[in-house]
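With one protein chain removed, the remaining protein chains of the complex are shown where they sit.
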Amino acid sequence: MRKYSVFAVAREAMRGHRGWEAQWTSPEPRKEYDVIIIGAGGHGLGTAYYLAKEHGITNIAVLEKGWLGGGNTGRNTTIIRSNYLYDESAGIYDHALKLWDGLSQDLNYNVMYSARGVMMLSHNIHDQQVFKRHIHANRLNGIDNEWLTPEQAKEFCPPLDISRTARYPINGAALQRRGGTARHDAVAWGYARAAADRGVHIIQNCEVTGIRRNPDGSVAGVDTNRGQINAKKVGVVAAGHTSVLMEMAGVRMPLVSYPLQALVSEPIKPIFPCVVMSNTVHAYISQSDKGELVIGAGTDQYSSYSQTGGLQIITHTLDAICELFPIFRRMKMMRSWGGIVDVTPDRSPILAKTPVPGLYVNCGWGTGGFKATPGSANVFAHTIANDAPHKINAPFTLERFRSGRLIDEAAAAAVAH
Amino acid sequence: MLLIYCPYCEEERSELEFRQAGDAHIARPTNMTEMTDEDFEAFFFLRDNVKGLTFERWRHLNGCGRFFNAARDTVSDKFLTTYKAGLPRPDLSTLRPATEAIVETYEATESDAK
Partner (left out) sequence: MSGANRIPGAGRLTPAKTARFFFDGKSYAALEGDTVASALLANGVHLVGRSFKYHRPRGIVSAGAEEPNALIGVERDAARKQPNVRATVQDVFDGMKVISQNRWPSLAFDVGAVNNLLAPFFAAGFYYKTFMWPKQAWKHVYEPQIRAAAGLGVSPTEDDTDHYSSRYAHCDVLVIGAGVAGLSAALAAAKTGARVIICDEQPEVGGALHYDKSVTVDGQDGFTWAQGTAAKLAKMDNVTVLPRTTAFGYYAQNFVGLNERVTEHLAKPDRKLPRERLWQVRAKRVIIATGAIERHMVFANNDRPGIMLASAARTFLNHFGVAVGKKIGVYTANDSAYEAAFDLKRAGITVAAIVDSREKPGEGVLAEARSLGIEVLTGHGVVNTSGKLRVSSMSVARNGGGAVRKIAIDALLVSAGWTPSVHMFSQSRGKVAYDNETQRFLPGTYAQDCLSVGACNGTNDLQATIEESLAAGELMSNASGFTASEKLALQGSNAFAWTGGMAGAAEGAGADTTVKAFIDFQNDVCAKDIRLAVREGMHSIEHIKRFTTNGMATDQGKLSNIHGLAIAAETLGREIPKVGLTTFRAPYTPVTFGTLINHSRGELFDPTRKTPMHALEEAQGAVFEDVGQWKRAWYYPRAGEDMHQAVNRECKTVRDVAGIFDASTLGKIEVVGPDAAQFLNLIYTNSWDTLKPGRCRYGIMLREDGFVYDDGVVGRMAEDRFHVTTTTGGAARVMNHMEDYLQTEFPHLNVWLTSATEQWAVIAVQGPKAREIIAPLVEGIDLSNEAFPHMSVREGKICGVPTRLFRMSFTGETGFEVNVPADFGPAVWAAIWAQAEPMGACAYGTEAMHILRAEKGYIIVGQDTDGTVTPDDASLGWAVGKKKTDFVGIRGLRRPDLVADGRKQLVGLLTKDPKVVLEEGAQIVADPNQALPMTMIGHVTSAYWSENCGRSIALALVAGGKAKIGQTLYVPMPDRTIAVEVSDMVFFDKEGGRING
């Protein structure tokens, strides 16, 4: 792999950029791999990368039904933060955050991780109690998260309306300064390039149609529209389609897939310096490097694989955004889209072994998986390589629903994303 | 915004009047205390999460208030039928398909183009 750098860019500029090599290749699938990863999103490509880099396993295929990074990786609003309440969640999200900081250098690909600060608005005493609980727990876990007065919140994000006459006035905010955004496509591409460089096969337009099992029940490989591919270990990293794939191995999942929509405004000059979220009025917003306001909200109410949703979700999201930021009422929605998110009963992910030997699953990230990408991929690679979870993902089992040992961020906090 | 036929009101009304209430035809066991942990997990947490035809519950919350069942295609989001709570799954062979040929998301056409 030829290294990316300002010198490389300068060199290529002199010769019409003729010298760049393909970031990844499109090989024909082999008959057999050591590990098959189903799903070439950030989590799946990252898993392959860390398997190769940290565990010396390079005979890997990442199978993708469509185009790499085309699922939720390329559709989300790219918010990154780690100020979750429970030790288990804080553990995995902060592991991710530490990897975000340095990911560009590690991958030699600028993923544009921008620690712009994620500010979560508090609108009432209940919000305040919940956020304070987070802040204290985060502090003792060594994770930054601080309480801001409304005035401090406004100083941090000048477009914010902090007037007491608002329908839901703001009484403070929790700010994680290390939180921020990254460029979603670059994350997928950066991992793809770095994984391919280490010998990983990324096979796009390859749909898995079955999961093959040995007589003893263990995984033997997969059937695809491009033929049978064997492997002793298969990792399913397919977000909204996890249930469909796991069903092929006879495993029912505690998952429901919902449509999640997002939108961007027309691009404008920089005006919005951070990420702002409000769970009380249900919306979140940031401004992209291109100048678009990137806006998202909750899911539609019904399960669906349609990658579309209702206009009423969009309008309600904008209701909330314009309540918080009345100056944006004349801005225009330029593009809206939808993804499919897989949601667990406790709103925490599953990164675990399954009842099928050799089959591993990484799913259930709901509306907030992007932020976990490097951390999730890193410990999932560990889990596959060692056939045992890393201590960070050990709590995120499938069995927890049986035992009742849930990691219920939603119940504890009514906090999404 | 979906358009939903309430089998009690016998009217099509906008989705805004309804709340989805999860999978249909999952009867609460009568022997709750005797269930194993596995059975309870299967009853309460595990879901088919069907891609395609699903049977689900809706409540006409801002209408008659009744819970009812629906057969819906989760790829096209089209309703094949709705029916009153307590009725068995309808015989789908008597219903017209949600679409003649189910059109996947438009993205699917991109990966078709290979």
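Order of writing sets the chain letters: A and B. Residues in each chain are counted from 1.
To be clear about the criterion, a residue touches a chain if its C-beta (ideal position, glycine included) is under 8 Å from a C-beta of that chain, and two chains touch if they have at least 3 such contacts.
Since we're looking at a predicted model, the values are computed, not measured.
S.K.: Among A:P29, A:G217, A:P326 or A:P357, which one is in touch with the chain left out?
M.R.: If we include the chain that is not displayed, A:P326 is the one touching it.
S.K.: Just to verify: which one of A:S5, A:T209 or A:N386 makes contact with the chain not shown?
M.R.: A:S5
S.K.: For the chain that got dropped from the picture, name the residues of subunit B it touches.
M.R.: On the side of subunit B, residues 1-3, 14, 19, 21, 27-28, 30, 32-33, 35, 37, 40, 44, 57, 59, 61, 65-67, 76-78, 85-86, 99, 101, 103, 105-107, 109-114 touch the unshown chain.
S.K.: If the missing chain were put back, which residues of subunit A would it touch?
M.R.: Spelled out for subunit A, the touching residues are 4-6, 8-10, 12-14, 16-18, 20-26, 66-70, 74, 87, 90, 102, 104-105, 108-110, 112-115, 123-126, 128-137, 139-142, 159, 161, 166-169, 183, 185-186, 189-190, 204, 265-271, 281, 287, 289-291, 306, 308, 310-311, 314-316, 318-323, 326-337, 345, 402-406, 408, 410-413.
Simple rule for what comes next: only the chains that are shown with their structure count from here on.
S.K.: Can you work out the whole-Å distance between the CA centroids of subunit A and subunit B?
M.R.: Inter-chain centre distance comes to 28 Å.
S.K.: What part of subunit A is in contact with subunit B in the complex they form?
M.R.: Touch residues, subunit A against subunit B: 65-67, 70, 204-205, 207, 241, 243-244, 247, 252-257, 301-308, 310-312, 342, 345, 401-403.
S.K.: Within the complex, which stretch of subunit B touches subunit A?
M.R.: The touching residues are 1-2, 15-16, 19-20, 22, 37-38, 40-42, 44-51, 54, 56, 72, 74-77, 105, 107-108, 110-111, 114.
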